[in-house]
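A single protein chain has been omitted from the complex, and every remaining protein chain is retained in its original position.
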Amino acid sequence: MTQILEILISGITQGAVYCVVAVGLSLVYGASRILNFAHGSLYSLGGFLAWYLVVGGPGIPLWLAFLLILPVLALTGVVIERAVIRPLRGSDNWKINTIMVTLGLAFIIENGLQLVFGPGTRTIPPFVEGSLSISGITITWYKLSIFVISLALVGALELFLSSTRYGQAVRAVSQDMQGANQVGINVNQVFSTTFALSVVLTGVAGILLAPVFLVSPLGGWAPFLKAFVIVVLGGLGSTKGAFVAAFILAVLEAFVIFYIGPSWAMPAWLLMLIIVLMVRPKGLFGVWEN
Amino acid sequence: MLEVEGINAFYGDFHVLHDASLRVGKGELVSVVGANGHGKSTLLKAICGLTPVKSGQVRFEGHDIAGLKAPHLVGQGLVYVAEDRRLFPDMTVLENLQLGAYLSGAREHEKHNLDRVFTLYPRLAERRKQLCRSLSGGEAQMVALGRGLMSNPTLLAIDEPSLGLAPNLTEMMLTTVSQLNKDGLTVLIVEQSIALLKGMIDRVYSIEEGIVRETNAYNMQEVL
Partner (left out) sequence: MSATENTPLAKINSVFTGFGLMHDSMVYWAVVAGLALLGGMIGDSYVHHILILVFIWCIVIASWDLILGYAGIFNYAQLVFFTFGAYGSAMLSIYAGLSPLLAIAAAAGIGAVIGLIVAMPSLRLKGEYVALFTFAVHLALPPLIQQGKAIGMGGNTGLLGIPWLNLFGYQVSSIDKLTWYWVALAFGAVCVYLIYFIVLRGRMGLAFIAMRDADTFAQAIGVNEYKYKMLAFVVSAVFTAVAGGLYAHYTSVVTPKVLGTEFFLMAMVMLAIGGMGRFPGAVLGVFIVVIGNELLRSFDDFRLLLLGVAVVLTVIFLPNGVAGLFAKRK
């Protein structure tokens, strides 16, 4: 019983971070219909930048590293959108071209990281040590704190989208681009903003999970695929859906890892993806897709 | 207020507008009438910066605006209401209206304009919390027009408001347009049939295969 509870808790804490990666992915897809295949590599980028600042380089505290990395991630997002995505907008094979370009970008980031930092895996010490024990169930303070931070991030995003005028504009662009144009929304600016936010979200998730998983140049594909499955189950563009789906899937994953083995985690996600797509192609709360 | 001179526009390789010219004076209600597929919508979209203008001049309140994009023109008071409404389906009526006042210029008048829209269409006030996805065609058209008004326009360009509406709803829509015009709003409206606009327009242009001509309203009625 204790064991099952521990697996459950581990799944839930993990799920919160996956949710951060997932809402980042769905934010960009919702606004600009771009499935960013470099999303996972940007997750790795976050982890590596943090590793460099905290461990490999100047050795500053993690919170300071966060403050320094956030603007870098946001800027990366804007640059990618401006330099790589925007030139393709309106071209003939827009969809396939964006897939090609973002995949290419993923490989550039991956191999760039490998060149700069070397191919090995890295880790960052957690910013809090120790663990909490309640009636035999143990959970580290670190996992608890990344759980809280992740919830706060997702909550903040949801609040931004639902209650600010700019958040409204983001939703407007995702629902009807011409309509957004007509009321005076600068659609290109919204694209850049969502891209920046998305990269920040996935990069932060990469930093938060660095002490739990390891950071490696190719390590972004797993969270990316997981995020995608979450987004599909939750319904593209639905933050609420992603939230629920992240917990369901992460808990399932935790059980698969415990009872069958870690190398089955990825095939299990793939199987879940197939089942989800078969049973509920529009996801639990899918609203944006027309 | 609006002077269009010899504009040309294309849809892909297809030449849609041929040297189109028209003029709308302050406080006027001017109409462009023509059958489907003859370039009415393209003309309106070209003026409002939603379709690129290949050549020619568009002046709005003395400024050359040809080539400027819609988001910019909305800020200057040139507002477009689309024939296919272009509402945000998964947002409430109120949110759609609020987004009409997205730009800071319109934001200043947001409260006043919202009152105006709700007075004009009390039904929208009742349904303010309803998602636009679930509105009827007539209600959706009210939101579209209301959203245009929320942008605080000096010239409202309305694209075929009767599209898909029952005759009594069309009449109601056009009556409010006429009322808005009498209250001082300049309007450029596009319709398929002049019969609908009888008695409310100051001047009328006909458009046929992308060629625009000013027409005497009386003649026009005979032609149709």
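For clarity, chains are labelled A and B in written order, and residue numbers in each chain start from 1.
Please note the rule applied: a residue touches a chain if its C-beta (ideal position, glycine included) is under 8 Å from a C-beta of that chain, and two chains touch if they have at least 3 such contacts.
The shown structure was predicted, so the numbers you read here are calculated from the model rather than taken from an experiment.
Engineer: I'd like the shown chains that the missing chain touches, ordered by label.
Structural biologist: So, taking every chain into account, the missing one touches A.
Engineer: Determine which one of A:Phe127, A:Phe160 or A:Trp221 touches the chain that has been left out.
Structural biologist: A:Trp221
Engineer: For subunit A, enumerate the residues touching the unshown chain of the complex.
Structural biologist: Residues touching the hidden chain, for subunit A, are 35, 37, 84, 87-88, 91-93, 95-97, 99-101, 103-108, 110-112, 114-115, 218, 221, 225, 228, 232, 263-264, 266-267, 269-270, 273-274, 277-278, 281.
Everything that follows uses one rule, which is that only the chains that are shown with their structure count from here on.
Engineer: Rounded to the nearest whole Å, what is the centre-to-centre distance of subunit A and subunit B, using the mean of the C-alpha atoms as each centre?
Structural biologist: Each chain's C-alpha centroid was found; their separation is 42 Å.
Engineer: Contact residues on subunit A for subunit B in the complex?
Structural biologist: Against subunit B, the touching part of subunit A is residues 165, 168-169, 171-172, 175-176, 178-187, 287-288, 290.
Engineer: Which of the residues in subunit B end up touching subunit A in this complex?
Structural biologist: Residues in contact with subunit A: 48, 50, 69-72, 74-75, 79-82, 85-91, 95, 98-100, 102-103, 106, 147, 150-151.
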